[in-house]
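Every protein chain of the complex appears in place save one, which is left out.
By letter and in written order, the chains are A, B, C, D and E; residue numbering begins at 1 in each of them.
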Amino acid sequence: MRPNSAKRKLLAGESVNCGWLSIPSSYSAEIMARQGFDCVNVDLQHAMTGFETAVTMLQAIATTDAIPLARVGSHDPAPMMKLLDAGAYGIICPMISTAEEAEGFVDACRYPPIGSRSYGPARGVLYGGADYVSCANDEILTIAMIETGQGVENVDAIAAVDQLDALFIGPNDMCMDLGKAPKAESDDPDVVAAIEAVLQAGNRAGKPVGIFCSSADAALGRRSAGFRFLVPGSDANSLTGIAREAVAKLS
Amino acid sequence: MRPNSAKRKLLAGESVNCGWLSIPSSYSAEIMARQGFDCVNVDLQHAMTGFETAVTMLQAIATTDAIPLARVGSHDPAPMMKLLDAGAYGIICPMISTAEEAEGFVDACRYPPIGSRSYGPARGVLYGGADYVSCANDEILTIAMIETGQGVENVDAIAAVDQLDALFIGPNDMCMDLGKAPKAESDDPDVVAAIEAVLQAGNRAGKPVGIFCSSADAALGRRSAGFRFLVPGSDANSLTGIAREAVAKLS
Amino acid sequence: MRPNSAKRKLLAGESVNCGWLSIPSSYSAEIMARQGFDCVNVDLQHAMTGFETAVTMLQAIATTDAIPLARVGSHDPAPMMKLLDAGAYGIICPMISTAEEAEGFVDACRYPPIGSRSYGPARGVLYGGADYVSCANDEILTIAMIETGQGVENVDAIAAVDQLDALFIGPNDMCMDLGKAPKAESDDPDVVAAIEAVLQAGNRAGKPVGIFCSSADAALGRRSAGFRFLVPGSDANSLTGIAREAVAKLS
Amino acid sequence: MRPNSAKRKLLAGESVNCGWLSIPSSYSAEIMARQGFDCVNVDLQHAMTGFETAVTMLQAIATTDAIPLARVGSHDPAPMMKLLDAGAYGIICPMISTAEEAEGFVDACRYPPIGSRSYGPARGVLYGGADYVSCANDEILTIAMIETGQGVENVDAIAAVDQLDALFIGPNDMCMDLGKAPKAESDDPDVVAAIEAVLQAGNRAGKPVGIFCSSADAALGRRSAGFRFLVPGSDANSLTGIAREAVAKLS
Amino acid sequence: MRPNSAKRKLLAGESVNCGWLSIPSSYSAEIMARQGFDCVNVDLQHAMTGFETAVTMLQAIATTDAIPLARVGSHDPAPMMKLLDAGAYGIICPMISTAEEAEGFVDACRYPPIGSRSYGPARGVLYGGADYVSCANDEILTIAMIETGQGVENVDAIAAVDQLDALFIGPNDMCMDLGKAPKAESDDPDVVAAIEAVLQAGNRAGKPVGIFCSSADAALGRRSAGFRFLVPGSDANSLTGIAREAVAKLS
Partner (left out) sequence: MRPNSAKRKLLAGESVNCGWLSIPSSYSAEIMARQGFDCVNVDLQHAMTGFETAVTMLQAIATTDAIPLARVGSHDPAPMMKLLDAGAYGIICPMISTAEEAEGFVDACRYPPIGSRSYGPARGVLYGGADYVSCANDEILTIAMIETGQGVENVDAIAAVDQLDALFIGPNDMCMDLGKAPKAESDDPDVVAAIEAVLQAGNRAGKPVGIFCSSADAALGRRSAGFRFLVPGSDANSLTGIAREAVAKLS
């Protein structure tokens, strides 16, 4: 099976960067994936992307060395399994607030006897290779988003869940759940403390912690602070910023 | 009929900026259109976009004040008419090298008795209003691309074509047709001279001249030089640049 | 944030009419939205429409003054949040039979601290404006469908749910759940009584009540009876009727 | 090969009615085709429809007894052949103004030795049957649109073209080409005379003549006048009318 | 209502064969459906197919005599109802391990008073006919997949569920759930015994049992063993096999 180079870097203690796709297009996906990210995530939670376009985006990413990931919109196992069948090499699951939720999540991403993922890796074998089924439990990356106060409270139990590979902070939802204004790099003390608590829990459990950032510069700062899975904004945000700047210059 | 504010600015001697859409997505189209461009162009020549996605992009642009344009891939009148029916408020036609070609182009964009555009403004009336057919000949913008040596030789005749509203330089094709390496802001003397010749011809004919630029800064420079229809790069180029920069920072 | 004019009319005690989209096309959506409805609903329950086409339909509606709504297919919060992120300004939720179900529904449509909607208003900010997140809880319209006998029994408790803005009757499902033949304007006494009970509960709670009708004439009748959110049939039904009539005339 | 019942009715001197699809959706196509039309036309000239959606519409029509037709956007043979390969049982070609244009059109619709249609009836054999290639020249319907003054002048020569099965008037374009306001049922004397001239030429040549109408009532009138291929408006126009009427009633 | 010929054959004790669609295309769906299968299944669990493409595939199947089925990805009732509304004449539900799960499944596929399917048979009436709603409970086919050890344990209770029409074995998932390597025709004794247990339970309950096979030859063997709903591989597997063989011959 094609190795999951992003997972291996994380396991080796290295940091990985991750492109983030909110635009539902295989062309913009290939543009992003071609620029050198370790992995690229197809968002199906807050992006304008449905399943079939996501498949073409996973194919576009597969033309490059970047590892294809997908973020789902809920804890429902069915879309997780379908995206794995479509060749995603990792799933990012939002709003994990308890160890039970984390266990349900990883259960959907692992074949028996570890989990209960259903057999049918349509594109998985095309991308991963003929031995996909026997190796997938090792290669597929499972990333739980910690973005609620309850998730922070339970973060040690979550981080301890077997088969869960990494934690990932959604800072905007974290802010809102804590009653603060949403901000990727908030300096609100409660938010700062919550984020730090997740990072420390990951360190204690020996599991990498990631965070969504508003820019590459912000991601550099987070990396210095110990985060190892770094998203320097999304394609949509990047496009917004550069277009706004262009119009401002020309006005 | 909804006025074509971009055309009116050009007729009033003002400069307009134009967002350029190479990504086939109504979502990225809306992002771009929302940032304040005077007009936004859906490219169907070199972009990965087909007709039906172009329609959704024209709809997305129509949620904003930016005027929707479309660039076609050839001199064939049928796609021009179909894009106008779909609500494009202007057509950019590539590779105009003779006055006859320019006449054929504008003929397709004007209803009788001026031209031979066929009746059937399906989305045109939704976007433009009930009086679309009687006003369209005035509001629709026709922009001929000058991007060959032959086009430069014939530029005065082209600029003199009635119903042709503006000239637009494709600098990369201009370079290649002149035997030079393609570059948006080439300093090759032959290219510089050709571009200047088009600008002067436009000025003589009282018609605005535009040019594709590699960035907003480059567009500012072109505007200072007298160009009045300015494209500060494409969405795809912008995304490439910002992703490459992010990866570089994080590597 | 762009005001939700349909919600404001309802809050002001006025009636609103709502176009209903069962055809999965941004073009027919724009045709419908352009004709003057207060709001237009993209159906994702019984229509042939998936998420990505729904996005283009929401964009098409956003080219007009009609407020875009979406009906989801179940009580699952994920599609509700994703459609709100896509710019729906209200959600119609089917088969609400208990106050708990209604609470779960509105929880998904409100940001913390009121609800648990996740942050990521991709098209929401494009359509609504930069202050979308701080205002969305006020502007987004929540409409619970009462269409079961159990829903009628619990209608006062449902109507009392905070953040629930309106009730909406699905008369065909109501008929079937009561053991009657499905009919939009049934004169079966049990159905008539159930519908009247919902209307009275809405009145007691000070919340507007709507109903799906088979035609504009039927909607006029319902409005006279006190209903304030009126759907005069769907695009698909309208098209069926007019085509059938045309064929009958020509046969 | 499945017989082309619409063509056979025309050859037998009967009149046929034709549904007209401007909405790019296989669902609305199936709704229309199911209502009893003799044939249903997928418009690719002025509608918002591209090739791939047209294929799904042709499939939707093929679930019924209505014969699937397609209108192309120009005289280019390639799209005609591709739509025939996709299972269209007839082509409507716009803007035929000379016999040469008509000959080019029918040449594209007939296999050698009659014409030069290229072999590859992908869906043709699925819809038509295993003997498609040997029978297609007989079953495929060729309909030339007469909608210019020049077309009227040349109408006898056009009608005399072998393999051309019928004439079809586009009254709006006819009006505009004659310098009149576009109107489906114009009473302008010049337009009336031009339309009558086409009808008489068809009668002289023994070929049926059709016309686009604004409604079923208008089509009834045209049928009384001798027209035998009758289009009672389009799906988009019907939807516009009924939605506008509904809003008017409820306002 | 158009009779469900596949269900009637099963009720009459005959065997049916079923084409299996993993490729998301209405064209390949029509190719498959045209070859003479009793029924053809649109897979939405492990295939690369989303809802809207599934609709066009159901339409493509409806151009033939093959009965259209759909396999959903989970026990969620909403997609079942939506696919039935789209004209599926049967639902295959994966991973049924208890009678309660089977009851929930069939409840979603039956209108009141038997079940709780919501009213709105958009394409159902187009395909099935005007009396669709009153007949659908009889014609719609419900097929529960038994593919876990728990399902085998509970198979008699599952088979006894009223309104459940047939059992269908997913042999690959069965293998994996039993801790064996996935194989369509495994000769592992535990797997063989589990499959036999399901077949016997079906026989006891008087309900047909089906199984996914790797080829037509394998299906013949299963039929001899008493299975009556036979899937001779999928389109994707068939294509893989024939392409691999072609390359091998030419290498």
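Following the convention adopted for this analysis, a contact is a pair of C-beta atoms (placed from the backbone, for glycine too) under 8 Å apart; a residue touches a chain by one contact, two chains touch by 3 or more.
Quick caveat: nothing in here was measured; it's all calculated off a predicted structure.
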{"item": "Shown chains that the omitted chain touches within the full complex", "value": "A, B, D, E"}
{"item": "Options B:Gly19, B:Pro77, B:Pro94 or B:Gly151, residue touching the unrepresented chain", "value": "B:Pro94"}
{"item": "Residue touching the undisplayed chain, where the options are B:Met48, B:Ala157, B:Ala197 or B:Leu220", "value": "B:Met48"}
{"item": "Contact residue for the chain not shown (choose from E:Gly19, E:Gly87 or E:Gly128)", "value": "E:Gly19"}
{"item": "Touching residue (missing chain; options D:Ala29, D:Ala70 or D:Ala86)", "value": "D:Ala86"}
{"item": "Touch list for chain A against the chain that is not drawn", "value": "26-27, 30-31, 34, 55-56, 59-60, 62-63, 122-123, 126-127"}
{"item": "Contact footprint on chain D, counting only the chain that is left out", "value": "50-52, 55, 76-79, 81-82, 85-86, 111-113, 116, 118-123, 133-134"}
{"item": "Absent-chain interface as seen on chain B, which is shown", "value": "22, 24, 45-50, 52-53, 73-74, 76, 94-95, 147, 170, 172-173, 175-177, 179, 181-182, 236"}
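Definition applied: only the chains that are shown with their structure count from here on.
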{"item": "Chain B to chain D, fewest steps along touching chains", "value": "1"}
{"item": "Shared interface partners, meaning chains that touch chain A and chain E", "value": "C"}
{"item": "Identity of the most central chain, Cα criterion", "value": "C"}
{"item": "Sequence positions of chain B contacting 2 or more other chains", "value": "27, 31, 55, 122-123"}
{"item": "All chain pairs that touch each other", "value": "A-B, A-C, A-E, B-C, B-D, C-D, C-E, D-E"}
